[in-house]
Each structure stands twice: as C-alpha cells, then as structure tokens.
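Here the complex is missing one protein chain, while the rest keep their positions.
Letters A, B and C mark the chains as written, and numbering starts fresh at 1 in each.
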Amino acid sequence: MMTEARLDVDLNGVRFPNPVLAASGCFGSGREMAGVIDLAGLGGIVTKSVTWAPTRGLSTPRMAETPSGMLNAIGLQNPGVEEFRAKDGPFIESLGVPVVVSVAGTSVEEYSQVTLRVRDLPGVVAIEANISCPNVERRNQVFACHADQAAEVIGAMTRLTTVPVFAKLTADVTNIVGVAQACVRAGAHGLSLINTLLGMAIDVETFRPRLGAVTGGLSGPAIRPVAVRCVYQVAQALPETPIIGIGGVTRAEDAVELMVAGAWAVQVGTANFFNPGAVAEVAAGIGEFLTRKGLAGPTDLRGKVQLRRNVPEPAHRRG
Amino acid sequence: MMTEARLDVDLNGVRFPNPVLAASGCFGSGREMAGVIDLAGLGGIVTKSVTWAPTRGLSTPRMAETPSGMLNAIGLQNPGVEEFRAKDGPFIESLGVPVVVSVAGTSVEEYSQVTLRVRDLPGVVAIEANISCPNVERRNQVFACHADQAAEVIGAMTRLTTVPVFAKLTADVTNIVGVAQACVRAGAHGLSLINTLLGMAIDVETFRPRLGAVTGGLSGPAIRPVAVRCVYQVAQALPETPIIGIGGVTRAEDAVELMVAGAWAVQVGTANFFNPGAVAEVAAGIGEFLTRKGLAGPTDLRGKVQLRRNVPEPAHRRG
Amino acid sequence: MIRARCEVLSNRRTGRYHSLTLVAPEIAEDAKPGQFIEVGVPEGRDILLRRPFSIHQASRRGGWAGTLEIVFDALGPGTAWLAEARSHDVLDVVGPLGRPFNDPGDLSTCLLVGGGYGAAPLYFLAEELRAKDKAVHMIVGARTAERVFKPLEGKRLASSLVFTTDDGTMGELGRVTDALPSVIKRTGAQVVYACGPNPMLRAVGEYCRDLEIPCQVAVEELMACGLGICWTCVVPFIALDGRGWWNVRACVEGPVLNAARIWWDRWLGASADDQTPPEGFTAAPEPQLAKPWPR
Partner (left out) sequence: MIRARCEVLSNRRTGRYHSLTLVAPEIAEDAKPGQFIEVGVPEGRDILLRRPFSIHQASRRGGWAGTLEIVFDALGPGTAWLAEARSHDVLDVVGPLGRPFNDPGDLSTCLLVGGGYGAAPLYFLAEELRAKDKAVHMIVGARTAERVFKPLEGKRLASSLVFTTDDGTMGELGRVTDALPSVIKRTGAQVVYACGPNPMLRAVGEYCRDLEIPCQVAVEELMACGLGICWTCVVPFIALDGRGWWNVRACVEGPVLNAARIWWDRWLGASADDQTPPEGFTAAPEPQLAKPWPR
C-alpha cells in the first residue's frame, strides 16, 4: 500500500498547507472567490497588489489573448491600502488560509508606507514586494530591472517589518540571478519568480494596439519555459533561499516542473480565469503525483532536476 | 478595381522582392528545401549561422515542445565557413533569391574572420550578426546581452566589409533599445529582432531536462507578443533604422502585426518546420492583405501603429 | 454561480446567428435576464480564456430538464469553434454571472432596445416583465435584415415593436436611436432597457439621460475571467453623488449598469487617456440621480 504524500511546505519558517498559492492579481483577495469555490484546498492566497492611494488603473482594453497566453494591462487598479485594510482585513483574518499581501508602489517611500499598513494584519504570513509589474507609467518604476534599485526597495521594506518579504522579480532583465542575489542580501526572505513578460499586440484591422496601455504583461502557459529557466538559474545560485515559481501553471505537472527546477512552492495566475478551481486542483494533483511516485512530500521534488544523463531513460526508449 | 499591392521592400539599400525571409537556423541555406518547395516566392533566405570551425553542436534531445512554442538547443551545428563556402556558395549564387549570411562566433576575432570569408560570396546581400544565440557554452558569449560587447562585435564586422550588417538581438535584456542604439552607432545597417528567449523544460517523469543542453531557446507563436514589443520599442527609438521583425510569424496577419509595430520586413522561423511553404504563403498573404486594405505596399504598414484612440472602432463595437 | 459540464441539446442557425441550447438545470434555475455565462474552449487549444455570452432563455422545467439558450455571432476562433458544437457534445460552463436587469418597481411602461444579438437577452427580460404585468415595447435594430434577431419572437412578446436596419432591408431605415424619440413619445416609456453594441448603448443612454428617463444598459467589455478577479473588464463609472469616478467591473458590478453613470467619453471615446473629467463633469450631479434607479 502506498502512503499518501504530505503536502505542507515550510519556506524557511513561512508555512503553507500545500505548495500551491493563488498568484497576485489573479484571485482578488479571495473574497470574490469565496462564494464560487471552496477555499479550503488552497495553499495560500497572494492578494492583488495594493498601493498607497486608490488607483484606477489603465484604460480598456485591458487584455488581449495571444497564443497560449494573454497580455494584461490593468495598471494595479486597487482601492488603496486603507480600504484594503478595512474591507479585506477582516476577511483575511477569518479566512483560515495563509495570505501573502502583495505590495506595489512607484517609490521606495510608497513601498515602505504600504508595508507599515499591512504588516500587522492578522492572517498575513508574508509580504510579496511586487517590484516587477510591467504596467507602470515609466520603465524605471520597475525596480526589479536593476539590482541596486531592487535592493533599495527590499532593504527599506525588510527594515520596517519582521513579516518575511518575498521579492517578485521579472524575467525581462539581462541577469535575473544578480537581481535575486541583491534582493536576498537586502533582506528578502524569498523570491517569487516570475512576473509577466513585457509584450504587445496590435489589431491588424485597425492598426491599434490591442491594449489601451499599448504594452502589457504576458502570462499563461506560453511563458512557462521562461519561468522554469528563471527558477532553475536562481535556485542553482541560491539553494537556501525559498523560491516561489510562477508562470503558466495550469496542471499539477506544470507545478512539479517548476518545483523540480528549484521552486519550494508555486503560484497559479491566469489559470484561475478559465478554471476557477485551478489552485486546489493543482494542489490535489501534486498529492496524487507524489503518491504515485512514492515520494513523501514536496521537498522530494524541490531542485531535484537530474543534470547527469545516467538516469533511467523514458519508457518509449526502453521499448 | 483594386490595384494589386507591390511587395518589394528596400531596407535602406538592401532590397528584397517581398518582405518575408526565412529565419536563420530554420531553413538551412535553402538547399535542403529546394527540392521540396518552390523557392521563387521567398523574399530572402537567412542562412543557418556559420562559424569559423566546423561545429558539432549539442547533445540530443535538442528540442522540446512547449505550449504554442518550442525550445531548441542545437548549438550552432554547422560545417564551418570553409565548407559553407564550398557547398552553399555556388548554390547561393545560382539561387536568384537574396541571401543573408548569418555569422556566429565566440569571440570578436571569430566574427571578424567569418565575415572576411563570406563578404565576397555572390548572391549575398547582407550579413546578419547572430550575437544573440542562447545556445552557447557561457552566457557571456551572448554579446547582445551587453551594449558595449554588442557594439564591439558589430564595429569589428562593419569595419571589414561594405556588405550591410544586421545585428540580431535578444529580448533577454533589461534594455533592448540601449543595445540596439549601440549596434547602430557601431555601424549596424539594421537590426533583426528577436532571437529565441532563454527557456527550459523538465520531464516530470524522469526529472531530466527535456533538452540535452538543459536550457534552450524558445520560439514560435508563444513569443510573438515579446517580439512585437521589442520591434515597437526599438522602432520608436530608431525610426530610420531598418528592422527585421522575427518571432512567431505563422500567418500573414502575424507579419503585418510586426510591420505595423515598426518592422521593415519579417522572418519566419519555426513555422517552416510544420509548414514548409510558410515563407511564401505569408508573403502572398501580405499581398492580399494590402490589396484588400487598398494599401500600395509594405511601407504603408511600417510603424503605422495608431497610438491615438480617435481612430475607427472595430466592427463589433460599431454594431 | 455554478460550474457545470453541460450537454448540448441543439445548435442551430438563426439568421446570421447561432443559437445554442444547453442542458443546464442548475444555472437555468438561477439565471435572470441580463446575466451571462462563460463557456470554456477545450483544453489543448491555443486560446485559453472562456467566452462570455448573454443568456437568451432559461427554461426552468424543474429537475434535470432545465435548459439555457445563448445566441452568438461566429466572429473569431472561440465562436467559430462553438459553432461546430454538436448535440451531445459537452461544454464547460460557468454561470449565471453578473448583475441582471433590475425590476422596474412601480414603473409600468418599459421600452426594450436591442441591437444585433443584443436583442437576445431582452426577449428573456420581456418575458419576465410581462409576467409582472408590465407594458413591454421594443425597438430591435441591426445592420441588415438577417441580423435582426428572431423578429417573430419579438412580435409575440412586445405590445409594440419597431424594427430598424442600417440598410433598410427590414423595418425602418436607420438606427434604433433614430426610432427612439418617437417610440418614447408614443409609448410614454418610463424606463428603458438596452443591450447591443456599446456605441448604441451610449446613444440610447445619453438620450434617456437628457429626458431623465432611467435607463439600464448591458455592456460588453473584454473579459478574462467573468468572476471579478482580473480587473480587465472595467467601465468608468460616475459616483452616485456625481463627484468623481471609478472603474467598475462589467462582470460583477455589471454587465447591467445605470447608463447615466457611465463616463462614455472616457470609455469609448477620444478622451480615454485623459484622467481629468471634462468641465462640469463632477460639478453637476446627473439628472436622473434625482430618481435613483431601483436596485
């Protein structure tokens, strides 16, 4: 008889009942989904990024579908941290699912101020610093584009709170490992990899950009190979640092792929849109996968990529 | 009666009968395809990248399919520039289709030496400097990752030949516009955007990387939004510089999208693999598109993206 | 909201449109006019997102016999695929979603204005209003006759009905808004419900606002989720006191919205990139806010 695998994970002190979280901006704060699905199966929820002031976001159209992916240009619409505290705070406290609050801003000062207003919310197990959203007014507001700027934001946030901070990075850089290392040196507890890739689409009938904001962020299965690569590169360089893998997870196998590359947990974004039950289904699927493989838990996947060739061949080659 | 659109393009002196070329590494030198399809419909052929010495390339598996895309890790297998001259030179001369020779190397010296051996080949209208292939031994061999290194290679090549040099860039950088500007200052006649994105995939049954080389280059429709964005950004910054758009073109509409973003011509890569007639079909489709729209030629598309909102609404919004 | 695997009962052409009937008892049970469903495209295709469609009919036959009907125009890959669905195929459906048209309360004379496939949910609304003994008048318009949706169904349901077509192939030549003034005058409409292309909704909404007639419109905006979690589907919406605005989600705060409170210019017009409302926008509360729409 096979024993069932345990799914709980411990990211150097940040614990989740299973390794699959809902990604920021793709699940609200969970409140919207509470009536739709059973939230109990979730490993955790990363909230929609919250900024200091209420933010209306960008003009529509805000999304465009692309092959196996989508572009979005929401522009961090959110009611601001005060209303977030008032409306989502009580919900988060009562939820029973670990919540990570995603914090965004356009200056080090803004990240700091928002951090101060969310660090004490009950139910919040960590803060994710969204320093990589491509949908900001100027590219120089994407702090994760430069190691020094990223470190400055993360340093300011980690000085203000004992709540563990995860730095969410972008793949749109020459050297993601350098940015990751700078964030860890600045005090980041862990890393969330990756945010959307900067992309664009044009309607060939009208010659108009398909997004009101012209450019936007590419997400979905299309970007998974880039996410796997980023997780792998960073995990090789920083094996002790918890990494949350993000990008194109729609099925348990996709999550396993990111974990084998080096992720300690994963997040599911776009898949929620077409499958509201995606997070819990991926988590359950990981459980079945582990059990089928006779593995005890997610740590048996983490970073277990086989770089040597002398491991068994896939079945079709054995005949 | 509608007059038929003309398809020929002039990239500041480099002329192609139509704006659709076969991309490097995705069409051989054309020799392999000569028996398979009619090469007359092609705008041009960019050869598989050629290096100084014969190069055996990387271990198999060399490809992995991903959602709407594929990863490859060929590692620039080619017979070296001498055998290229001997075997492909006469073919290129007799072809009647403009050929761009793609040059690759691991040092400035190697790019220079190969340039010297291909610049005099009859039928060659331009050289493409592949300074962006992700499948090299060390990341620091991807010269297009850094503006100064890219400029050094391009500068060395352009000093050696009057044949126009196109710099082929990667999107895996923090600031592609900066790299593009550096290449143009160093003498690049034009820019080819983009090469594959660095990606990775893992077989979840065996935990082995799905590529022998572990990481590889992501191509196909999945990356088109990234290519459109890169072309747009660079075209906005360098409106006078010829840009060849590359990434995920499978149909005429995809080519039009890249041209409206700012490309003067396009290349078709991965699509040749599943549709050997892709290049000519895309070219013919652009002709039909232009005619249907009452446009005279490809220059009526180039960079014509409508950034103001006060242009006609798409049909479904008109009712 | 329910996610269900629904069997296709039938898939027929209706003029230019496709009319798809699904066995969906639980969704049909809850569905109200103005709400929509999201239909999944099958796995393994390169389009990921569900497609939203207004509910045209919900037959609550009790037990497992309840059906839902949607009507659609095959425009792109999703609808082209859906047009191929055959009886007994099974679709992945989420619904009912969004806020329905409101009950008119004490108001008794209703005018329903539909454009193109936008007429489909209005027939459902007409049934409900008639069941409440309201007077139901309709204007149904389209580009051309074959795009006038189920004209006979309209005639059966409405006390008075005007057709308009852009090319004059059926009913009056022109747009629904050309017919609107005379129909409002003739019928004494106290409340207007509209569904159709957004520019049509805008014209109807602005006309009603000037006359201080409450007007609800079911809008369309690109939707990634339909569930309120992605914020792609927003419409700029004016605060109740007329001071300021916010982007509301068409999928949860809408798709049915008070037309008078939509900031049309910003949403559909040239000023879309303008963050500052035009002169007088925040100063004067909207006329119809004196008679707040019962919600």
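By definition in this document, a contact is a pair of C-beta atoms (placed from the backbone, for glycine too) under 8 Å apart; a residue touches a chain by one contact, two chains touch by 3 or more.
Just so it is clear, the structure is predicted and the values come from calculations on it, not from any experiment.
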item	value
Contact set of the excluded chain (shown chains only)	A, B, C
Residue of B:18, B:68, B:196 or B:241 touching the missing chain in the full complex	B:68
Candidate in contact with the missing chain, chosen from B:25, B:105, B:123 or B:199	B:25
Residue in contact with the excluded chain [from C:46, C:69, C:153 or C:220]	C:46
Contacts of subunit C with the absent chain, listed as residue ranges	44-47, 77, 81
Touch list for subunit B against the chain that is not drawn	25-28, 32-33, 35-36, 48, 54, 56-57, 59-65, 67-70, 72, 74, 77, 212, 220-221, 270, 272-277
Residues in subunit A touching the chain absent from view	67-68, 221, 308-310, 313, 316-319
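In the analysis below, only the chains that are shown with their structure count from here on.
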item	value
Which of B-C and A-C has more C-beta contact pairs	A-C
Distance between chain centroids, defined by C-alpha means - subunit A, subunit C (Å)	35
Contacts with 2+ other chains: residues of subunit A	59, 67-69, 212, 220-221
In subunit C, residues with contacts to at least two other chains	46, 272-273
